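A short worksheet on the structure shown next.
Note that this complex is displayed minus one protein chain, with the remaining chains in position.
Then we have subunit A:
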Amino acid sequence: MAEAALATRPGAARATAPLLKVEGLEAWYGESHVLHGMSFDVRQGEVITLLGRNGAGKTTTMKSIIGIMGKRTGSIVFDGTETIKMPSRLIAKLGVAFVPEERGIFSSLSVIENLMLPPQIKPGGLSLDQIYDLFPNLKERSGSQGTKLSGGEQQMLSIARILRTGAKFLLLDEPTEGLAPVIIQQIGATIQRLKNDGFTIILVEQNFRFAQTVADRHYVVEQGRIIDMIPNEEMDASVDKLHRYLGV
């Protein structure tokens, strides 16, 4: 049933192999073993979410995909390339872009310098004008110090700067965390627009109501494993189950 629903989406039908395939992924922070055999896949053009409690391993999964976890084993195949042993800068060059939970705005750089920092990896990234259309606030404040922006503006800057690079596979770690509802709406609209433009997105979310408005499928993460996958159509029917998983 989920397959049938997906097949109607652009991109999902023609891509036979998933764009990203994670299998048996394990990862460690020093001595502590955080991921215990994560396996999931993401198809071209999909928006999927990783849902789960704090400490379940969602952020660690994102960091493993972009290659900034110190120790990781298993298999992460992106667009046909095994990346488990690659340094993050080479993974980035394959077209994967990361928006960290803490947003990663550089305080010693101005807004425009932050925006221009990630180098272009592939053709087809948004131009500066297109980015300013999407996020008009950034234009007005381009000379300010990056960290002087409000939380919402910093989040937009963090997303905006990777849209310039031409990467079409985005890892967004809790983009709505701590933001006002009106900003969350704006970020939701941005994700929707990127999806329509053919971007593939993994979203980490605590807020499954928000996740439901943008995603195709939801993976539930618990103790470093995927314990369930819920297609977006079944979200309403799965509310009780989700409450149990997320403990809300």
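Assume contacts are C-beta pairs under 8 Å (C-beta built on N, C-alpha and C of every residue); 3 or more make two chains touch, one makes a residue touch a chain; residues count from 1.
Note that contacts and distances are computed from a predicted model.
**Student:** Which of "3-isopropylmalate dehydratase large subunit", "Phosphate transport system permease protein", "Transketolase C-terminal domain-containing protein" or "Amino acid/amide ABC transporter membrane protein 1 (HAAT family)" is the UniProt protein name of the chain not shown?
**Tutor:** Missing chain, UniProt protein name: "Amino acid/amide ABC transporter membrane protein 1 (HAAT family)".
**Student:** Return the single residue from A:Q44, A:T165 or A:T190 that touches the missing chain.
**Tutor:** Hidden-chain contact among the options goes to A:T165.
**Student:** Among A:I48, A:I76 or A:A92, which residue is in contact with the omitted chain in the full complex?
**Tutor:** Final answer for the missing-chain contact: A:A92.
**Student:** Touching the hidden chain in the complete assembly: which of A:G55, A:P119 or A:P136 does that?
**Tutor:** A:P119
**Student:** Consider the whole complex, including the chain that is not shown, and state which of A:P18, A:G45, A:G67 or A:G224 touches that chain.
**Tutor:** A:G67
**Student:** By the contact criterion defined above, which parts of subunit A meet the unshown chain? Give residue numbers in ascending order.
**Tutor:** That gives, for subunit A, the contact residues 66-68, 87-93, 97-98, 100, 104, 106-109, 113, 116-119, 121, 162, 165.
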